[in-house]
Each structure stands twice: as structure tokens, then as C-alpha cells.
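Selected chains from the complex are presented in situ; the others are not included.
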Amino acid sequence: MPHVQITMLQGRSTEQKRRAAKRITEVLQEELKVSPEKLTITFVEVPRDSYARSGALISDREPPT
Amino acid sequence: MPHVQITMLQGRSTEQKRRAAKRITEVLQEELKVSPEKLTITFVEVPRDSYARSGALISDREPPT
């Protein structure tokens, strides 16, 4: 029954999200006894100047990859 | 006083969001005794490869509409 919101930087590929969603669903099915068809996952993707750590935007902290 | 976050697929029109926001506000005013001016609603819209159900991305599961 969980809803999973994953907030992260933009830039991952569809294939990366496909594999992450598949495997997280397996983990929650096994560990939390969730029916897969009741589990939804959203990726909320934000640009590098909309994410901060230690008080600094990622766009100011790390070179683009 | 509630804040409502609606996470959904991209692609709804402004008119659809206008009507949904108006009616949800009416529902919460009537059922939860919320003052409308204190109620905020956000639509967080994600692409079809950022939403998964049953472990599969929507872009892999359903044809575009």
C-alpha cells in the first residue's frame, strides 16, 4: 500500500528509473509484504539549482557529471 | 488549513486542474470545515517514465492517450 516519492536531481535515464522502480518494488514486496499492484513510485526530479546540502546548492558545490 | 499535494502524470489541461482545484476545495470546506482561503493545492506533474505501478514505469505499461 505504500506510496514512494523519490526526490532527486534530474539527469537519470529512463533505463535507470525502470530498474530502480522494479527492484524497489521487489524489496517492498519481500520486506513489507506489499502487493506490487498496490505500490506506486514517483520520481520527482529537480534541477541542480533546486537541491541544497550543507546550505549550498548542488550547482555551486559539484561539477556536472 | 490543509495543504494538498496531488502527484500525477503530466498532460492534464489547465481547465481540468481548474475544475479539480475548485471542487476539492468545496469538498474539504464542507467535510473538514476548512476555510477556503487557508487551503492550498499543488499539482506535482511527472512524466510517464517517472511514475511506476506494480514495478513497471507507466511509459512501459500503457499506451499514451
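List of remarks:
All chains are identified by letter, namely A and B, in their written order; residue positions are counted from 1 within each chain.
Simple rule for what comes next: a residue touches a chain if its C-beta (ideal position, glycine included) is under 8 Å from a C-beta of that chain, and two chains touch if they have at least 3 such contacts.
The structure displayed is predicted, hence computed values, not measured ones.
In this structure file the homo-oligomer totals 6 copies of one chain sequence, with 2 depicted.
Note that in this section only the chains that are shown with their structure count from here on.
Taken in their complex, subunit B has these residues touching subunit A: 7, 44, 46, 49-57, 59-60. Only residues 5, 14, 17-18, 21-22, 25-26, 36-37, 39-45 of subunit A touch subunit B when the two sit together in their complex.
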